[in-house]
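Of the protein chains in this complex, all but one are displayed in their positions.
And now, chain A:
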Amino acid sequence: MITGRFFAAGADRRIAITILILLAAAIIVPLLNLAVSPASAFYIPSYIVALTGKYLCYALLALALDLVWGYCGILSLGHGAFFALGGYAMGMYLMRQIGSRGVYGNPILPDFMVFLNYKELPWFWYGFDHFWVAAIMVLAVPGLLAFVFGWFAFRSRVTGVYLSIITQAMTYALLLAFFRNDMGFGGNNGLTDFKDILGFNVQADATRSALFAASAITLALAVFITWAIVGSKYGKLLMAVRDAESRTRFLGWRAENVKLFAFTVSAVMAGIAGALYVPQVGIINPGEFEPSNSIEVVVWAAVGGRGTIVGPIIGALLVNAGKSWFTGALPEFWLFALGGLFVAVTLFLPKGIIGMWDSWRGNARAQRAASLAEEAGTDPDVPPPKVVRSAATKPGDWSASGPEPQPAE
């Protein structure tokens, strides 16, 4: 079975398989939606395409968090803010594409501005009628915020729980700001009623399929980039800062810059995820800045396995599939289930699904090797393979001594 092979594969093969699956999905899912008759057993309904497209955006967000949390130990509880900012940038473009088709028929001003008696377009909405401007803003706004935030936080050596708290405060502050009508982003209603993206109707099946494909391809690209970063000398340094920050400083590395780069790249990835998300769900409102959203992302990454690239993607897909089912069947219990899941994973699966799988495979392999050696007879020259290391202690994994950086003396 393909999933069995996928899990069993070594880290690099696993990455390659993930990328292949995503690229295949980018082709096959749209085909099965558009080119297959709805009567066929292979037909994928449009709502499923939109739903899974949304999950892929969440997976990209979880991967972004993994780069900083899994590989650098920065537990950001504010990644939802970068996601939402990317989403708002895309939403502003989509708003301006409505043109005079809005309720008030104003060719320049979006409906909510007419309603709020705006006389002219605020300056920060200029240019958003061009896709390329919006696309740059999708990258630049979250990236710049992360850079400035990280510059101050990492330079003043804010770490651990204090850093987590100020990232929460950041997303909460943005939540409050975006709720205000006079901010010019549509207040608590946010931005919605989108019509076109790049000239195509956002509601059309073909557009939805294209957005799904774009999400899958972007995620595949992000997996590749994260893998390349993590495998580089810089990536080793990132993990070194995670495990022994002061050691890196006394070797001459600027740990704050190491963190800042990863944090900024991660925020840009989160922004892209938000930008792909908004046209697929058709709305962006301040609720996306909700602190609990950012915490959910942490749960996805923890469930799948932080510091494994593939783990957070699997975690995001599984938890969100579970959420969709739960909110249909037992809506009032979802938050309890999520909280319980997080506690259970922290207690019983500290390395998440992927980590558990790896150590299980590692032990199984070691035992198989041991029994093979036994069968081969008691050859005194061949010492039996030692069952010393589980596969989970590969380079780059969380160090055996625990994830918290140790104070050095």
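The rule is simple: a contact is a pair of C-beta atoms (placed from the backbone, for glycine too) under 8 Å apart; a residue touches a chain by one contact, two chains touch by 3 or more; residues count from 1.
What we mean here is this: contacts and distances are computed from a predicted model.
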Out of "Urea ABC transporter ATP-binding protein", "Acetolactate synthase", "Fe-S cluster assembly protein SufD" or "Carbon-monoxide dehydrogenase medium subunit", the chain not pictured bears the UniProt name "Urea ABC transporter ATP-binding protein"
Of A:258, A:338 or A:353, the residue touching the omitted chain is A:258
Omitted-chain footprint on chain A covers residues 229, 232-234, 236-237, 239-240, 243-244, 246-255, 257-258, 261, 388-389, 393, 395-401, 406, 408-409
